[in-house]
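In what follows, a single structure is set out as structure tokens and then discussed.
The other protein chains are all here in position, but one chain of the complex has been omitted.
As written, the chains take the letters A, B and C, and residue 1 is the first residue of each chain.
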Amino acid sequence: MQVHHYDVVIVGAGGAGMRAALESGDRARTAVLTKLYPTRSHTGAAQGGMCAALANVEEDNWEWHTFDTVKGGDYVVDQDAAEIMAKEAIDAVLDLEKMGLPFNRTPEGKIDQRRFGGHTRDHGKSAVRRSCYAADRTGHMILQTLYQQCVKREVEFYNEFYVLDLIMTEVDGHKRPAGVVAYELATGELHTFQAKSVIFATGGAGKVFKTTSNAHTLTGDGMGVVFRHGIPLEDMEFVQFHPTGLAGLGILLSEAARGEGGILRNSEGERFMERYAPTIKDLAPRDIVARSMANEVREGRGCGPNKDYVLLDLTHLEPAHIDAKLPDITEFARTYLGVEPYTEPVPVFPTCHYVMGGVPTNISAEVLADNDHKVPGLYAAGEVACVSVHGANRLGTNSLLDINVFGKRAGIAAAEYANSVDFVELPESPETFTSELLEGLLSGQGTERVAAIRKDLQETMDTNMQVFRTKESMQRALDDIEALRERYKNIVVQDKGKRFNLDLLEAVELNFLLQIAEVMTAGAMHRKESRGGHFREDFEKRDDENYMHHTMAYRDPDATSEGIPGIRLETKPVVVTRYQPMERKY
Amino acid sequence: MSAPVIATPRSGYDRHKSTRNKFEMLAWVFMRLSGVVLVVLIFGHLYVNLMVGKGVHAIDFGFVAGKWANPFWQIWDLLMLWLAMLHGTNGIRTIINDYAERDTARLWLKGFLYLAAMIIVVLGTLVIFTFSPCPHGAAADLLPSICQAH
Amino acid sequence: MPKASTGTLYRGHEGMWSWVAHRVTGVGIFFFLLVHVLDTSLVRVSPEAYNAVIGTYKTPIMGLGECALVAAIVFHAFNGLRIIAVDFWKGATKHQRLLLWIVLALWVVTMAGFLPRQLMNVFGG
């Protein structure tokens, strides 16, 4: 086993990880560990854009943006964080432009902006053009641009290194990170990275669900690793289902399709969003649109042989306009469904898209150990983290913003912290836990296949924990997860080799998925109301009286919450500065 | 940043030393320019030699000597010789660069190539210029008609 | 450095195969040229020597060889012009496939003009 020493270790090389690396690399010795080549990260899949109140095409300001974010998140947004994000958005976009990001341009040569769901002028008066974009490849351009800058500044990457454990050491009664343990895919060796500060930027956990726009590799590793060490996960019940995934596949068709004028229709050809959100119709926030779609299908107005999807209609748009603004997503429709969007409406259905919750952090991206204390030296940014700027429902384009704003903050804070402290001593053999885990999996004599368990997990989550939830459905999910965890103990890893043993890693990832699915369901059980992405048919109303708070789930072998052993649920107050909760209407 | 230097995860690959000069560019341009000119020269050559009159059957010492008595054909063939040889040699050079794996093999092959090319070009040039159409003591029926004047 | 990996043949399109053909014909022509200059040099030795060697060109076998040579040169020449077009003319990369078919058509036409004449010369005596 090799030991490496760095001031700052960043886990994950998506948008958040690389944005942090750019800041931290200039200030301290930094290594970036990533299980994928950086340019393979799922930030590259983001399409629609990144919002900032640049006011390049029409009047706008960051205060409106803050309001939209808070309202979009159904008021469980920490408003201090939302305000920072909206304010720093402008510089975040300009920074990217200066790094070379090829944004689409206005006739005057400035960054062009377009409409996006939930973004409005003057506190909801009408839709506003706030999303800065590069065709429908904004995330691709962000990921490439950040990687280019990392190449320029010679950031040290460890590619295809899976971080499987965080080393926590007790110093003066506080737990502090001493480093991480990583598995090198190419050789099967374990490496210990000693670090003064550690940033987690491992992205989301969409693979908990079957229908998802997320990559196969988004298995919630960072959340799982941190949770194991007693650090809480915040607001995990809030999962965003994006309205327009390609039916049956989950591949995303960006909201930009509706921003550019696309509309949704049911089997009767009706533009049904006129009924659900009379003002902004198809551009209502995602949770509302997704639920409306699911409702149309439930009420028998779905299309197709099984009446299980609705249609995204672009046929009234000019083909040239589609080609200029939505080239990639229309190609997805052609490639994967064989549908020609110029002339035919595209079958779509909600797809699991984004986890609003995650590792709780403050506005400096420092990870919280509980409501009042932070973990010195541990940081998180991006989808893995919960600042919380997205509350119960993230607005489109706010995540690319989140990763840039808080990625940057994490990088600066982590480097400054590292420069002010000494290494925390590593324990005797820091890799023991991980090596035992892997050896256990490799030598296991079980019979259960990893893929089968994962499939069952994803299916139960899709059936029971999607856009409509009830106590009964969630209980079914919990029972299934429990059974699956039993089966997990009996799994077999077929590949016994050392090199590129992806079979082994899928087994490890499945463990994270099971853990996260359980936490999500626990949080959802606890929240007996409907808010944002979390909609309960047995409690259809938002309940500010009792649930205007964040949930914090801790791993605790001695506790039982909502009938689930091993999890302790607590709450955390929401930071409210300017905007009192109001009814969320569009 | 004084911490110990750590080898990057996968050690780098050696690329050949870069050649920051214009040779490859000029060679590339030359291939194209000579190609265009060669089309004219070679098609002309083939046409006159194979298509006009009796084709190959007409070719003998007399035919060649008759052509080279004319400075126009002398220049034509000289140009063709030089351009074709340079073009071809450079073409083979790139092929050797592509497929010869070891440096020594490359060196030897290219050595042979350049030597052969030089011999051929020098020989060809000498032949075209020092050629006399009416050598002494040759049978008169082999000689071109212009020799009759002597 | 990496070695070209094994496995089945890469199924490239027209562009790749025309390149292979260009390369093969180029090498072929080069070696013919070497020999051709040498035999032509015999004119310096004596008319008899030259005529003796050139006489062998007039056999039917060499006649057919000559056909192959001309075919190679004509292909190499036209394809060379196509490559030059691709390099210097903006629209050519878009129409590269069409260009190759034009090359082949020209090649057929040229050979159709040449072959009868050549075969008549060779076999018709």
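Methods note: contacts are C-beta pairs under 8 Å (C-beta built on N, C-alpha and C of every residue); 3 or more make two chains touch, one makes a residue touch a chain.
Basically, contacts and distances are computed from a predicted model.
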Protein that the absent chain corresponds to, by UniProt name, given "Fumarate reductase iron-sulfur subunit", "phosphoenolpyruvate--glycerone phosphotransferase", "Hydrogenase expression/formation protein HypE" or "ABC transporter permease": "Fumarate reductase iron-sulfur subunit"
Visible chains that the absent chain touches, using the contact criterion stated earlier: A, B, C
Which of A:Lys325, A:His353 or A:Arg584 contacts the chain that the document leaves out: A:Lys325
Among A:Ile263, A:Val355 or A:Met461, the residue in touch with the chain that has been omitted: A:Ile263
Among A:Lys110, A:His229, A:Arg476 or A:Arg568, the residue in touch with the chain that has been omitted: A:Lys110
Contact set of chain C toward the excluded chain (per top definition): 1-16, 18-19, 83, 86-88, 93-94, 96
Interface with the undisplayed chain - residues on chain A: 36-37, 39-42, 44-45, 57-58, 93-94, 97-100, 102-114, 129, 134-135, 137, 140-141, 144, 148-149, 151-152, 186, 215-217, 248-249, 251, 260-261, 263, 265, 267-271, 274, 303-305, 307, 311, 313, 316-318, 321, 324-325, 328, 332, 335-337, 344-345, 347, 449-452, 493-503
Footprint left on chain B by the chain that the document does not show: 10, 12-13, 15-16, 18-20, 22-25, 27-29, 94, 97-99, 101
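Operating definition for what follows: only the chains that are shown with their structure count from here on.
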Chain centre separation in whole Å, for chain C relative to chain B (CA means): 15
Centre distance in Å when chain A and chain B are each reduced to the mean of their C-alpha atoms: 64
Euclidean distance of C-alpha centroids - chain A vs chain C, Å: 61
Multi-chain contact sites of chain B, meaning residues that touch two or more partners: none
Sequence positions of chain A contacting 2 or more other chains: none
Chain B-touching residues of chain C, taken from the complex the two chains share: 1, 23, 26-27, 29-30, 33-34, 37-38, 40-41, 43-44, 46-48, 50-51, 54, 57-58, 63, 66, 70, 73, 77, 80-81, 83-84, 87-88, 114, 117-118, 120-122, 125
Footprint of chain C on chain B - complex, ascending: 13-14, 32, 35-36, 38-39, 42-43, 46, 50-51, 54-57, 59-62, 64-65, 81, 84-85, 88-89, 91-92, 95, 116, 120, 123-124, 126-127, 130-131, 135, 138-139, 142-143
